[in-house]
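Removed from the display is one protein chain of the complex; every other protein chain stays in position.
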Amino acid sequence: MNNKIIIETKNLTLSYGKHPAIRDCNIQFLKNKVTAIIGPSGCGKSTLLRTFNRMNDFIDNFNIEGEVLFEGKDINHSDMDPVEIRKRIGMVFQKPNPFPKSIFDNIIWGPNINGFIGSQQELVENCLIDAGLFDEVKDRLNSSAMELSGGQQQRLCIARAIAMKPEVILMDEPASALDPKATMKIEELIKKLKKSYTIIIVTHNMQQAARISDNTAFLYEGELIEYGKTNSIFTKPDKQQTEDYITGRFG
Amino acid sequence: MNDILSRRKLKAKIFRIIATISTWSSIIILIILLGNIALDGFSNINWTFLSSFPSRFPHKAGIKAAIWGSIWMLALVAIIAVPIGVSAAIYLEEYAKKNKLSRFIEINIANLAGVPSIIYGILGLTIFVRFFQLDRSLLAGSLTMSLLILPVIIMAAREAIKAVPKSIRLGAFAVGATRWQTIQSHVLPASTPGIFTGVILAMSRAIGETAPLIMIGALTYVAFVPENINDPFTTLPIQIYNWVSRPQVEFHHLAAAGIIVLLVVLLTMNATAILIRNRSLKKYKW
Partner (left out) sequence: MAILQKEIDKLKESILYVGTLVEENFLGAIESINNNDIDSAQEVIKKDKEIDLKEIEVEEECLKILALHQPVAIDLRFIIAVLKINNDLERIGDLSCNIAKRTIALSKLPSIIIPKEILEMAKIVQQMIKESLDSLVELDITLAKKVCVDDDKVDEIHCGIYPFVESKINEEPDKKTQWIQLLGISRYLERSADHCTNIAEDVEYLINGVIHRHSSKID
């Protein structure tokens, strides 16, 4: 099986001031697979996710020990430009956050500031089609993104992320603010997207993780307890702690 | 049970009556004041009044010099104070680390906004008029007034920038934008209505201030329109003050007319500020 490792952490410890959020984490994410990170609230999932595109840089008192390798290179090395990293590793947030601009501008802004030359119309349309939103908005691309529903806004944010043609898309509980129907659409979209992108998704919804991911990592209180194929984790996990969590005995 | 309920109802009723009286009394006092002035000065408002220079003769005097002086001053203050104020706000909100030093600066700016305007006048006199030897020019006056309203602009701009949700910035960073690109494309456009509103309100303060300008020596009898920034000047409030201090009653009527003009300008500026704010609320529904 040609399972290439695209992001890898080595002895990663993340802390806010003196308080460690993630302890000594070693994990490998495979290319073109969906990996879910599950665990109870406050176990460090989102902190870990944000480290991969250096969004934690914006938080004061944040410390990193250990390495985060993206295609073999440590992203926290002084040579690495966080802006460049964020072009290649995109992010979709928990609460949809489209820009207060038109739908068209939302998608084209990122590519434009990064020197995009080419057909803007084509790029926007393709991204909207890939995000499963084109049919619903094709005749109002110039209307404000703020007029869309929650689920549509989130798909717009996904379209905005893929407009940058990243290699990895990080998703932080992308469906938790949406109703069940919108959630279903997002999940179908994720399964479709993994053909072209690597997706790492943090979710507190275990059934969602079970439905859409190829691999699952279980974090508890900052430690990686178990990591493996989603199939195995949900039928016969190795660690008792994992089993207790996914059967709802705690957390 | 019913006793307690009826007592409570009575209390509520009394409170409503007090509140209504307070509101209406303020309005009534305002109406009386304005009415008084209007009666006094309305008859004097005509084209002669607006287009003449001041004179020793009441029937020939006008506020042309004062209007132009105010316009020049406002324009200069805008050019000086707005860029500095907005840039300072951007720096403080977006770039500065949140530590003791920045808290210290924040508190001091808030304090400066409350310093009596005459202190700014003294400051302006010492620095701009004497030290930089700008004499009693428009430039000196505008610089002084800029200092006066700068804290107000900085605070208003900061609030407007703070009101832009963090999620918008994060969304911009996540597509590979630098901080400046984020500020330029998202934060500033979204906070512009708020900044604009703040600037207009600051300006309406500037147009009405008299004490600092008198300190730096803005003349009270100016019979010309300033031609460049080094010329001496006068403003509406100063002209009104000048007329009120004359013994002749006719000049008092002229002063009333001047007050009406000033009020109209102020009301227009405030109305514009409110209109802008309302329109922007529709666009930026956070």
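All chains are identified by letter, namely A and B, in their written order; residue positions are counted from 1 within each chain.
One rule holds for everything that comes next: a contact is a pair of C-beta atoms (placed from the backbone, for glycine too) under 8 Å apart; a residue touches a chain by one contact, two chains touch by 3 or more.
No experiment lies behind these values; they were computed from the predicted model shown.
Engineer: Could you run through the displayed chains and say which ones the absent chain touches?
Structural biologist: A
Engineer: Have a look at A:Ala21, A:Val92, A:Ile107 or A:Ile246 and name the one touching the chain we're not showing.
Structural biologist: A:Ile246
Engineer: What residue numbers in chain A mark contact with the hidden partner chain?
Structural biologist: 206-207, 210, 234-237, 243, 246-249
The rule is short, and it goes like this: only the chains that are shown with their structure count from here on.
Engineer: Whole-Å distance, chain A centre to chain B centre, using C-alpha means?
Structural biologist: 48
Engineer: Going by the contact rule at the top, pick out the chain A residues touching chain B in the complex.
Structural biologist: 53, 55, 58, 60, 83-84, 86-87, 90-91, 93, 95, 97-100, 109-110, 113-114, 144, 146, 157, 160-161, 163-164
Engineer: Going by the contact rule set out above, which residues of chain B touch chain A in the complex?
Structural biologist: Residue positions touching the partner: 97-98, 165, 167-168, 170-178, 181, 185-186, 190, 283-285.
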